[in-house]
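Yeah, one chain of the complex is gone here, protein chain that is, but the others are all in their spots.
Right after this comes chain A.
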Amino acid sequence: MTAVADVAGGTGTDSTSPSADRSRPRALSHLDALESEAVHIFREVAGEFERPVILFSGGKDSIVMLHLALKAFAPAPVPFALLHVDTGHNFPEVIDYRDRVVAEHRLRLHVASVQEFIDRGELRERPDGTRNPLQTVPLLHAIETNRFDAVFGGGRRDEEKARAKERVFSLRDEFGGWDPRRQRPELWQLYNGRHAPGEHVRVFPLSNWTELDVWQYIAREKIELPAIYYAHTREVFRRDGMWLAPGEWGGPKDGEAVEVRQVRYRTVGDMSCTGAVDSDAVTIEQVIAEIAASRLTERGATRADDKLSEAAMEDRKREGYF
């Protein structure tokens, strides 16, 4: 069968030497176990849904998601489109990365634009200038108009305590809402994707990954990331204890002084609410070392929107945020 050479990239040596070490069963490493589980989740969705889509922000979690999806269906193309919810306050490096990935893998990209909703008067800018909470409306609109029935998100249960209660397959009502009391129990690896017309399912293949797992996997698989994840010098200013990048989104304000610092980002989101951390980690090994030693969680260190209240994430998820 010719497929052997195809999938092996021309090195089908293992199949001819059954005594090789690799053919002796042993426990999977934690990364292999997580990878295998995520691939299983992608294939379940491909088998059970009509119109799935991958939410893609250009952040490391969605990049890892896409990498896993590519592996899950190789050598066939990923049978899903991408959906980017564009806040209009993006880091240019991230948009550039997004467009390159889409072209390289010949993916289809849907863009749901917050700016367009503001221009049409269907959304109003918030006084604090952050657009992160505004993403929900364009997201739900895109899901409805494209009739997406499964929406992959890169959310991880280690990120936040409301997410710790999230299912891998999470049913959303016709308003995109999440009701923690109505969640389906999830047993074994049997995911239930049944839904009524108008409802959809959010799917989280990285549920069981931690921030460190994601970085170790990026290192192992040599996955390219947007440059802002590595230390670089950038103009920043201080607000609410975080280093924010100045931009058209409305920062800095009076009394906020811009300075040049060496920083990197632990998460990528809307520029108005994603903080940079001081860092001199320029390689992935240095990034991993920095995260392993950090005394702050990813979101605690860099996301302003989670600090709004004790249940900020839960409240946003109830409204349809992922």
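Basically, a contact is a pair of C-beta atoms (placed from the backbone, for glycine too) under 8 Å apart; a residue touches a chain by one contact, two chains touch by 3 or more; residues count from 1.
Note that contacts and distances are computed from a predicted model.
Trainee: Given the choices "sulfate adenylyltransferase", "Amino acid ABC transporter permease", "NADH dehydrogenase subunit E" or "2-oxoglutarate ferredoxin oxidoreductase subunit beta", state the protein name listed in UniProt for the chain not shown.
Mentor: Checked against "sulfate adenylyltransferase", "Amino acid ABC transporter permease", "NADH dehydrogenase subunit E" or "2-oxoglutarate ferredoxin oxidoreductase subunit beta": the hidden chain maps to "sulfate adenylyltransferase".
Trainee: Sort through A:E125, A:E174, A:E259 or A:E285 and give me the one touching the missing partner chain.
Mentor: Of all options in A:E125, A:E174, A:E259 or A:E285, contact with the hidden chain holds for A:E285.
Trainee: Have a look at A:R98, A:R131, A:R157 or A:R172 and name the one touching the chain we're not showing.
Mentor: Touches the omitted chain: A:R157.
Trainee: Kindly state which of the options A:V39, A:A81 or A:A227 is in contact with the chain not pictured.
Mentor: A:V39
Trainee: Extract the touching residues of chain A with respect to the undisplayed chain.
Mentor: Touch set of chain A with respect to the missing chain: 1-9, 11-12, 14-18, 20, 22-37, 39-40, 43-44, 46-47, 71-77, 157-158, 161-162, 164-165, 171, 180-181, 183-190, 192, 194-196, 207-208, 210, 212-213, 216, 220, 285, 288-289, 292-297, 300-301, 310-311, 314.
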